[in-house]
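Below is a structure I'd like to ask you about.
Only one protein chain is missing from this complex, and each of the others stays in its spot.
Coming up: subunit A.
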Amino acid sequence: MAWSNDDDRRPEDDEAEDELDETDYKTQKDAVLFAIEVSPSMLQRPPAGEKRKKSDDDSPIAAALKCAYQFMQQRIIAQPKDMMGILLFNTEKSKFRDEVRSGTGYPHCYLFSDLDVPAAEDVKRLKSLVEEGEDPDEVLVPAKEPASMANVLFCANQIFTTNAANFGSRRLFIITDNDDPHGGDKTAKSSAAVRAKDLYDLGVVIELFPIAQSGKKFDLAKFYDDVIYRDPAAEAGSLDEVKTSRSSDGLSLLSSLISNINSKQTPKRAYFSKLNFELAPNFTISVNGYMLLHRQTPARTCYVWLGGEQAQLAQSETVKLDSATRIVDKSEVKKAFKFGGDYIYFKPEELATLKNLGSKVLRLIGFKPRSKLPMCASVKKSIFIFPTEESYVGSTRVFSALWQKLLDSDKVGIAWFVARANANPIMVAIVPSRASSGDDNDDGRPSGGTPYLPAGLWLVPLPFADDVREVELSAPHRPPDSLTDKMHPIVKNLQLPKAMYNPLKYPNPSLQWHYKVLQAMALEEEQPEQEEMEDATIPKYRQIDKRVGGYMAEWKELLAQKARSLMQHRAVKREAEEEADGGAKPLAKRPKPIAPAGGRLNNAQLKAAMEQDTLKKLTVAELREILASKGVSAVGKKADLLEKLEQWIEENV
């Protein structure tokens, strides 16, 4: 039995309460079924002999399976509650769940891995097919007679209906190089269109990933335009493009396909939708909000029961106990605030009143130049907003005009923001982001620095006075001098690539490490070595030395010189002050007349004291103070403290 006091868990609970909206949003689960066509052309490797890289040696089917494998590996860890499955079609063999059929059910459809949260076994099986090319069941053999697309779509329909009945997001990823599966067969085309409509009505979104082979165009008009739907609420301008994958100069088919699939990795989920954005009294447009930035952390550990044949997940249940360890029923429990050793109780409806400080809204209160935002105006991540025409027709053009103006004038909006009913109000700065892809910069304007993010407006939460800490430190202004001038070339020569911080280039090393270890454990593979893992967050030390080593060495010399003279200057000044002090006051009144208090000894004095062996004259309290000010642990007896201090002086002065 594990005990935990309710109050100990408060901070966590509190956090959960605050971010409730976000947790709600995350529980919306996603199910993706890959439908990959198996055909002679899909199995064909690119012709050899041409100037191709080794990496571009994949047949379309191999590229598709590799993508699926990578997708599975990523989502099993990053989205552990989401489902995935793989359906091969146009196969000679047919398989649906436990029944291996041919001629009945779904002929030429082979359900390679059923739609479910993947297990280690699924990953292993797919891996052996993809990496070792092991195909013991001869799955990758094309049918002599092609499958009916209506059948393939209905098969997918049944898989979603039974396995992911109430998932918020269900998506069918079709990978094929055949833009015209039924040719002139009108009946077959019509039945496919009808089955596609069924999928639409079921709430399944079809994402097509066409592959174009050797210069041919994949023509959607031949078949797929009758199959693919887009949310009718979405406007003409927001049409999601169907992007064709192909191998072209420098880009392999595999990487092209991976990039197209990765862009659909997570279904687009709104954090809030149809929020009223009040620009002025009686002037409102509607916006949707998205959480485009969100800190990913390793999953929490769970408890595993090892008493059975297989390791099993242990689910925890909690019961609440009162002071007499009697089990308390849910109906008895009340919420109250601690107050000076007692509790203050509010009725639930009173609590609701207290929390309600206004309905959900984004209300503009005015504008400021972006430069007026204080440097320390950050407390948590920002939310991306984008217009929707669903509540107010014309929202998009107004939003666009505002976005344009804020960019042009480098201004930001200041607004009062309540994300959802009962959410705590916050103040936000509304900051515009520029277009995401490089080719949008044809007007020659600077990119705005964040090409990895879409164009739109961001709600940047401003800190409240309550969130700002007064740090009372003395760090006086110091005019720039030759040291500053000499540092210029160092900074100028160490710009990050493309003069920006692109987060996509910096995977989180601790997260990647966690993923690697977990995957190796689950698949019973060899444990990785941390040294071997690539860590993009480690600076390129050799390059730094090569590029600015000379400048830095020169600069360090100047620094040492300047520091010495400052030290001397201070020592002289201090002596003069001490003399003045000493003269003015009778010695007896001063508690420590011998030396300035420990903490005020500067490094030079400390070194001198060490050399003259006078450090031991310092009291224990003084030693502790000095050590603490140097960030050294100040625990131990006087002898220990002296040793620590001497060591510090040797190393640092």
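Just a few scattered comments:
The definition used in the following text is that a residue touches a chain if its C-beta (ideal position, glycine included) is under 8 Å from a C-beta of that chain, and two chains touch if they have at least 3 such contacts; residues count from 1.
Following the convention adopted for this analysis, contacts and distances are computed from a predicted model.
The subunit not displayed here is recorded in UniProt as "ATP-dependent DNA helicase II subunit 2", chosen from "Tom7-domain-containing protein", "ATP-dependent DNA helicase II subunit 2", "Cleavage and polyadenylation specificity factor subunit 3-II" or "60S ribosome subunit biogenesis protein NIP7 homolog". Considering the full assembly, A:Val398 is the residue among A:Leu43, A:Ile258, A:Val398 or A:Val620 that touches the omitted chain.
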